[in-house]
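Of the protein chains in this complex, all but one are displayed in their positions.
Labels run A, B and C following the written order; every chain starts at residue 1.
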Amino acid sequence: MRRIDRRSTWVFHLNSGSCNGCDIEVLNMFAPRQDAERLGVKLVGSPLHADVIVFTGPVTLQALPYVIRALEASAGAVAVLACGSCACGGGIWHDTYNVVGGIDKLYEILKERGIPRPPTVYVPGCPPKPEAMLYGLMLARGLARQKQRKQVYVEEAREK
Amino acid sequence: MVASRIAFISEIKKKPVTEQYPYKPISVPEGFRGKPVIDPEKCIGCGACVNACPPGALSIYDEGNYRVVKLFLGRCIFCGRCQDVCPMGAVRLTDMFELASLSRDDLVQEVRLLLEKCSLCGKAFATRREVRHVEEKLDPEQRWLAHLCPRCRALVSAKMIGYARGCNR
Amino acid sequence: MRCDEFIAKTGLVDAECVDDSTVLVRAKNVLETAEKLAEYGPRYSTGVGIDYRPINRSYLMHHVLALDKDGLFIVLEASTGDPEPSIKSITPVYPAANWHEREAMDMLGIRFENHPEPYRLILPDDWPEGVYPLRKDYPYDEKPYDPRSIADRAAPRYFSAKTGVGEKRVAAEIPLGPYHPALHEPEYYELIVEGERIVEARYRGFYVHRGMEKLAESRLTYNQIPFLAERICGICGYTHATAYCQAVEKAADIRVPVRAEYIRSILLEIERLHSHLLWFGVAFHLLGFDTGFMITWRLREKIMDLAELLTGNRKTYGLNLVGGVRRDIDEAKARAVLEALDYIEGKFKALIKQVKDMGEIIARTKNIGILTRDEARKLGAVGPHARASGVDIDVRRDYPYAAYKYVDVNVPVMDGCDVLSRILVRYEETLESIRLLRVFIREIPAGGLMAEYGDIPELRIGIGVTEAPRGEDIHYVVTGRENKIYRWRPRAPSYMNLATVPYMLVGEKLANAPIIIASIDPCFSCTDHVIVIDVGSGRKMSLMKALRMI
Partner (left out) sequence: MSTGVTDGVAVEQMIYTWVFALVNALVLLVYAPLLDGIGRKIRARIQRRRGPSILQTIYDLRKLYCMPGIIDGYSGRYARYAPALTMALAIMAGLIIPSFLPADTGCDLIVAAYLLVAVSIALTYGSLSMSIPYSVVGGCREASLMMASELCFAGAIASIAAAYGTLYIAVASPIIRLDPFKPSMIIAAAVLAIIAYVEGLNLPFEISEAEPELAGGALIGYGGRTLALLMHSSMIKETLFIALLVDLLFPWSILGTGPVGLVLRIAVFTVLTTFIYMVMRMLDTVYGRYTPRQAIRALKRVGLASIIAVILASIGW
């Protein structure tokens, strides 16, 4: 698979039934304060142009076929940025009747259709700050170090 | 008409408002609701946060000798209810927002606490820390009650009340 | 007018007072009563279907009618028995009831006799017949079918990325969008054209239906729902959380401390500023004027900073609980608010003044997308959209809540009825928001933040209503037991406004459709969800393709 280009990254925004919070913050990345364009990031309207797919929303049943079509069409994409709680883990409605529940559940469905799981950066937040998304993009490009790690604490058995 | 266009163009003289973010860190205001962190030394595994958490990002379950409090950041909505309800002040929302990670596993925090077995029936019912926490609140002569599971405790106290009332049955 | 006065005046026999501003009318013949009530010129506000079987083996349909002049809500109740629930439709009397009745049909399986368009509205097209998610015996987390089975559903065809292979080309039905391919927003219109005139427009939406109402009455407790309500909409979430809390507070008769009311109002106005500036930016972007987008979003960033400072997050403020708020506003924060307002006000005024000079933008908005005053009233349009059509309604003034009880709100009304008026009304409102914020910051009293209350009584009705940036936002609550809600029905303003879009489009030139749809502020424009059907050939094509044929 093609490696992600560090100087030029075109992103395609894919909404799978999100509340708009993340979508606006995605747009906000391109506003003057954050100005993602200075980092060579460009928002494109066609999945064919995309290097990275910015994925938001918990995947509603109504939206599922559309989302699959869009992912199938983005042949050139090399990474997915799962933005927000909904995309990362289904969010507050992860288990309701009309929600598939986050991008990992979507990948399970895609796997059966023979589409491999693309490298995915999870960006938690509800919604994440635009800077957090930029950080996620830099992580996908390999220009930032991952700060978040799994933490496990095990209480040691001590005498009472 | 031309004047307004020129006014727009003349903005070019001003300094850009863009920050230098990935290269220079940005500051967040005090009280920012960032990544929640459980202080594993303080947590007693009571589950108050799990009950309060709207999305169910926090979960609690028993595994072997341990009670596991699990926080999955990928589902967290950063509301801070866990911080509000924690009796020990163990959960705290920090100012960390750079939480992006390449694997879903990295978004997990687990606190495994040892379970206490009921001194009567031998069933595991609460963490040792929780028992100790309850113990401290009780009078010294009642402390043994804290080591009973809720079922046994109910039985025992029912009996005790019976004795107190002078009922022999 | 108070509730009991209204009952005395109308002589309704089966009416009772829920509280001071809410009348409950238990109608034997709902259509007749609805016609009778229509004399008083009410506006249809929301309709709530309730599965009341666990209580008395019936289904209820509550139509909420609003008398804006009197500040009174009339709840018109119709009930029906279990096996085959059926109620007379009141859509012929109140066209705005159309969607609400269809929603109850989808979600509860209530049949509405003589409904003009008895089609599915909310649920996915392949949702099985006879499965009604809002019935109490349906578990909230059960999917009626395996999601995998619908992956191949006939979705509007995307283009494939393979080179050279594939069937012979067919005209694609849905074009993909600017930032949002198949879906960005729950809107999707079918336009039917004759030559270049639009003769009919149909709507299909609700791609973002997430089963929220069911979730609220199943898994969540009273104080968790504000956080769910906040996520109805990522732009104006706080207004939903406030409306929900007000509804529960009304049902349980909880008095919120005055300071908490002020804090709620301050954040509501901050949210309105952020939302309006966002809309200006998007509208400019749609008109091709990206610099305008950048300028408004630059100013908006100050508002986002304020939200972050006051609540700890840029969006989803998470500040409300039933009975009050969670955070206080101290001196330093209040000063930061005033400073940001001073910064924004002058710059925003200058921007709009400059934009008014731009010929191509005026030409694309003036006399475009006409919605007459009568249509706006009939369809129940709300918010800036209605006010731009000369309908003088504003919840903040008509049903004062939170701190709006203590101040006077100026309501800008215009009668241009076109896109330009909608821009100008929102401009005036932005300035009014800035003024109100200054008043609130100046007059905020000292006091507590959270009311003390015990258990919330069962089966009480509460209506919480706020003026969201897009118009009236009404939450209808029936309280339940075990710290859970029995029924919660939020009705967002766009729900009413979207229904007006077909009316604005009919008779218009096709070229103007995109900005018309955007002008009701459906969060983002959905120009790309429009399908055009040519009456002549019966062929479907995209809006843009049809545009070109003009």
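Here, contacts are C-beta pairs under 8 Å (C-beta built on N, C-alpha and C of every residue); 3 or more make two chains touch, one makes a residue touch a chain.
If you're wondering where the values come from, they're calculated on a predicted model, not measured in any experiment.
For the chain that is not shown, the touched chains among those present are A, B, C, taking the whole complex.
In the complete complex, the residue from C:Asn29, C:Ser86, C:Asn114 or C:Thr291 that touches the missing chain is C:Thr291. Considering B:Arg5, B:Lys123 or B:Lys159, the position touching the chain not shown turns out to be B:Arg5 (whole complex). Seen from chain B, the chain kept out of the figure touches residues 5, 8-9, 11-12, 14-18. Touch with the hidden chain on the side of chain C covers residues 159-167, 169-172, 175-178, 284-292, 294-295, 298, 358, 360-361, 363-364, 511-512, 514, 525, 527-528, 541-542, 544-545, 547-548, 550.
Within chain A, the residues in touch with the undisplayed chain are 2, 5, 7-8, 10, 32, 35, 37-40, 42, 44-46, 48-49, 51, 75-76.
Going forward, only the chains that are shown with their structure count from here on.
Chain contacts in this assembly form a complete graph, since each chain touches every other chain.
No other two chains have as many C-beta pairs in contact as A-C. Between the CA-based centres of chain B and chain C the separation comes to 34 Å, rounded to the whole angstrom. Separation between the centroids of chain A and chain C, computed from CA atoms only, is 28 Å.
Shared interface positions of chain A, i.e. residues touching 2 or more other chains, are given as 32-33, 91-92, 95, 126, 129. Contacts with at least two other chains are made by residues 17, 54-56, 77-79 of chain B. In the complex of the two chains, the chain C residues touching chain A come out as 123-125, 127, 133, 138-144, 147-148, 150-162, 176-185, 206-212, 214-215, 219, 227-228, 231-235, 237, 278, 294, 297-298, 300-301, 304, 313-316, 523-524.
Listing the residues of chain C that touch chain B in their complex gives 219-220, 223-225, 227-228, 231, 291, 298, 301, 305, 308-309, 311-313, 316, 318, 326-327, 350, 353-355, 357-359. Remark: chain A residues 12-28, 31-33, 43, 45-48, 57-58, 60-70, 72-76, 91-93, 95-100, 105, 109, 112-113, 126-127, 129 touch chain C in the complex.
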